[in-house]
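Up next, chain A:
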Amino acid sequence: MSAAGEEQISYWELIRNGILKENTIFRLALSLCPAIAVTNNLKNGFFMGVAVVVVQVMVNLTISAMRNFIHPRIRLPIFMLVISGWVTIVNLVMDAAVPDVYKDVGLYIQLIVAFASILARAEMFASKNSVTPSVFDGIGMGTGFFIALMIISFFREVVGKGQVWGIPIIDAKPLLILILPAGGFFAVGILMAAFNWMYAKYFSSGGHSH
Partner candidate 1 sequence: MALATFKGGIHPPDKKELSKQRSIIPAKSPKRAVIPLSQHIGAPCKPAVTIGQEVKKGEVIGSPEGFVSSPVHASVAGKVTGFIECPSATGRMVQAVVIENNETEEWTVLKDNPDYLSLSAEELRAKVKDAGIVGMGGATFPTHVKLSPPKEKPIDVVILNGAECEPYLTADYRLMIEKPQDVVGGLKVIMKIVGVTKGFIGIEANKPDAVEIMTKAVADEPNISIVTCKVMYPQGAEKMLIKACVDREVPARGLPMDCGVVCQNIGTAVAIYEAARFGKPLIERVVTVTGEGINEPKNLMVKIGTLISDVVAECGGLKDNTAKVISGGPMMGFALFTLDMPVTKGTSGILALPESEVTHVDKFGPCIRCGRCIEVCPMGLIPSMLSVTAEKGFYEDAKAYNLYDCFECGTCTYVCPSKRPIVHLVRLAKSQVKP
Partner candidate 2 sequence: MDFGKLFELVVSSSLVNNYVFTMFLGLCIFFGVTKKMETSIGMSITFTTVMMISAALSWIVYKFIMVPLNIEFLLIIVFIGIVAGLVQGSDTVMRKLAPDLYNKLGIYLALISTNCIILAVPLQSVGNKYNFIETIAFAFGSGLGFSLAMIIMASIREKLELADVPVPFRGLPMAFVITGLIALAFTGFSGLITL
């Protein structure tokens, strides 16, 4: 097989890794706050997810691009600066582009800056790899987070409101609790258990180690 083919596979592996094995929310249990806070409907979850994907990819890109110019001793402050810079940009863009969503999720967009997962990927991956794999890693991690948010917010909106993206689909009394704080915890807990169960059953075996 050609070298390019191998690289293709490893990029795919990076994305797969971010979505399944090291899924930020379900497996690593990082960045949990927005997973509950903004997932009471699909729309909020979607934009939050997009914001995280953008920040993760851009941070990985920036840091891997300048990794050879950063003195190791001051790397953490630089990382923080890069992250907060990108968060500020995304924050301002969101405020301008989707003000109704921003009203709900604004605080949490600002708090992306404190996401352990973003700093961790910058430190563990982007600062040690070249630009292309770092971007794919960013896409993988971001998408894993994005998918998790979509699953949770879909579940919560359907059961809690009987709607998808604000459009009613089920004509029954919904379980209002699911769009409220307590129900958010239940939803994430139950989905997490389901993900663990599925992961243990279908993905952990057959060559993919833990």
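Definition applied: a contact is a pair of C-beta atoms (placed from the backbone, for glycine too) under 8 Å apart; a residue touches a chain by one contact, two chains touch by 3 or more; residues count from 1.
Criterion applied: all candidates are chains of the complex that A comes from, given by their letters.
From a predicted model like this one, the values you see are computed outputs, not experimental measurements.
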Quiz item: For chain A, which of the options 1 or 2 is its touching partner in this complex?
Solution: 2
Quiz prompt | Touch list for chain A against partner candidate 2, complex | solution = 29-37, 77, 80-81, 84-85, 87-88, 91-92, 107, 110-111, 113-116, 119, 177, 180-186, 188-190, 192-194, 196-197, 200
